[in-house]
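A single protein chain has been omitted; all remaining protein chains appear in their positions.
Think of it as A, B and C in the order they're written, each chain with its own count starting at 1.
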């Protein structure tokens, strides 16, 4: 039985408590929040769960094996580090930290203490994203050519982070999970329309070593809600629309074929002999997805299982770090008018 | 009666001939194409129209007042210049030329000879785009915050120009028509998936002096066809979906309001006092559009009228030049890994 | 303060309890259900609410002024009658009773005792349906020509009532609320695909005295979920799609105009002079709806207000009776191969 404490009972905390509450081999020991009225809600719904306004009580509690942190991002590092130092396993909200430096230190601390550190990249536990990864890994898509996501709607404007940290973080976490390679450079452009507030719209471009590119459009000030990803591959292409109630993924047996002879001639005879591109169109297939099980349910079971069996979560601190590195680089690029920022560590040594 | 000659009877030429044929005060004199079999089609459908494989016959013909050029873009400058020097008014396919230098010379030549030079930016003659301009000019949108367009589909891969010149040209022409300001910098990232061929996908970002940005996603290798533009304003926002059969434009009475007190406090007391952003949602309105009249019909009438009345077309050579300048800069940026390219001439002198 | 008891804590009961719990001037006194485990849920979520497996305790309780009945339809009459006889106001789930006879007796009992009897026609409290009624009453639609609804999906097959009683009941309640006239005849055709079980698909046609007709397609065995109503009027037409997240109602300024002269000539000169029908197309308008307030919240406030101020609810027993009359007639017609059943009482005496 894994004892769990939850720090933060605001927007996301209630989902964590509700799901941990129903996770097998797991017991919610205590919840902390600075607001007493929020804690009253916990007690009324979960009479067996203790509450406190002092998160340190949770860290001191020997019945607590793992801590989930659902507080503003600026507090993630400090709370996470204290929890690790109290020898608690940690699940922290995304984005994991405010910068790479903090993320590295958390990863390092967890590693040294052999504790499980996970970041709540919820989307990688949805059946849709898992299916996409499955198709990509199985080679059904062929070579992946691009990943393009639009994630826009009206609201909620954040004050402490820009729209990239708030929305693109989802796409970066999904890409980190489904794409075989790591980006080597990031560029971003964005704009804020409320003076003194963070950017509320942004375009992020990711460059890879291979012939792959990725792009994310995020916007808090859009007239309609869109959650739509296009993934192009040499063999098949995917449309992933998270707002579709049931057919979230469509796999298109579509693409181009290039005439090899045209290629040869083209090399020999100059520009007049262009490649012959043919278009291929086949069936469209929408695989059945388990849309009844909440992603967070799957994620928390995985977290508990990883603690119990001493396994590395798919959403471990390294994943959190990789995503924070991209967020940091994107913001840096955005502050420099879109100038690309290289991710030295990601470049493959040749 | 304006006599018209059409040079090039390939993909678009038949549309020009068909529409000029039915334009009042206008007579199609002659059509040229290098392919005799194409000319046979002209003669069978339009027995009164003459044909020739030598476009110079058209330029020499005193019955021809105006020439329409619908040939590959690499020939636009040369044919356009010859036509102007033969004292013909000119309508040239988009993009107007291969580069800014050529465009400047055409504009200059037409200006010196007081001839009408127009570029076939067909979209600015659609009822949808005209309605958007009307709403923008009337102030219904408030301050325009952004223009975001997605124009993707499978095919047709071009060999002589990249996807920006083929598809984004439409968006740039529309923006040139509906937005009040000119961009001051352009950045673009793209990729080609057929070796030796032009880029088949690209993202173009336009920066403006004011708090406005624009972005275009174009792609020849997408699983689905999308023609969707979001325009955000401080008062209203527009979704323009060109694939909708009838409701192509939706105007959303939606947006944010910012609490002025929050603003004042924020200035005085630092970051702790964030702006209070409220969300405003009202009706959605889809204005009736005349979708029965072909845009090209409207355009050619406008062209003939401008010649007859010595007026400047809304799609004049200057518009063609501005769009070519953006295309050139976007391609330059794309070749430099997305590094923004400044458009010195567009920067407002302060 | 109105004291409320809820009988039945199955599928819908929890919604009633939750909403009554937050209704002003109202107190949930007690909940009854035959299943002790269901009652345990009540106690854990609402520690102040009493529970019992014997609904008669609720009826005997002097603190209870009103009773909500959310049990299988076969028990509605008996429970409703007992509640009325215990001098409780009653809100009963839809459909109100199993037949007209029962409905009449409930209405009569409530009338004699001057008690409020309401039936839970939730849809008439949605902002979408209220907006439709508003438009119809204000004359915006002109003469209403037809009401056409499709309400299909896969599941849930009911065992005690056919699909008309389960799904069409919603449409009949909405029509009763928004249409100015009462149907004079009903026809229905349907079919069951599970031997021994009720019909799982049906088509119901309602005839009116005026030039109006209504039609409802309901189906538990459809591949997709559809909740779509078309309402045709002489001036405007409405599409009401309840699955749209925000633009649930679209008002089309569309229709026909008929040439009066054609009419005159036609009368004088026989069939050769047909009416000249012209088509009219204008803007589409999607009025803002309050989609954040739950319909049941509005309904329960209305119920409590009607009790307190001794007013007649818009969803009173008469409305419940009218709907049950249509359900009964539709089922009778369906059992007779679609033969229309007249609703004598609805025919206007002339």
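Basically, a residue touches a chain if its C-beta (ideal position, glycine included) is under 8 Å from a C-beta of that chain, and two chains touch if they have at least 3 such contacts.
This structure is a prediction, so every number in the text was calculated from the model and none was measured.
Enquirer: For the full complex, which residue in C:221, C:291 or C:314 touches the chain that was left out?
Expert: Reading the full complex, the residue touching the unseen chain is C:221.
Enquirer: With the full complex in mind, choose from C:187, C:329 or C:343 the residue touching the hidden chain.
Expert: Considering the complete complex, C:187 is the one touching the chain left out.
Enquirer: Which is it among A:74, A:257 or A:281 that touches the chain not included here?
Expert: Missing-chain contact among the listed residues: A:281.
Enquirer: May I ask you to list the residues on subunit B that touch the chain which is not drawn?
Expert: 44-45, 47, 225, 243, 245
Enquirer: In the complete complex, the non-displayed chain touches which residues of subunit C?
Expert: Subunit C touches the chain not shown through residues 145-146, 148, 150, 152, 154-155, 157, 159, 185, 187, 189-191, 193-197, 201, 203, 205, 207, 211-213, 215, 217, 219, 221-224, 230, 232, 234, 237-239, 250, 252, 254-256, 258, 263, 266-267, 274-275, 277, 279, 281, 337-340.
Enquirer: Touching the hidden chain in the full complex, which residues of subunit A are there? Just list them.
Expert: Contacting residues on subunit A, toward the hidden partner: 246-247, 253, 281-288.
Heads up, the rule we're going with is that only the chains that are shown with their structure count from here on.
Enquirer: Closest chain to the overall C-alpha centroid, by per-chain C-alpha centroid: which is it?
Expert: A
Enquirer: Can you tell me which chain lies farthest from subunit A, using the average of the Cα atoms as each chain's centre?
Expert: C
Enquirer: How many angstrom between the C-alpha centroids of subunit B and subunit A?
Expert: Here subunit A and subunit B have centroids separated by 38 Å.
Enquirer: List the centre-to-centre spacing of subunit B and subunit C in whole Å, with centres computed as mean CA coordinates.
Expert: 52
Enquirer: Give, as an integer number of Å, the spacing between the C-alpha centres of subunit C and subunit A.
Expert: 44
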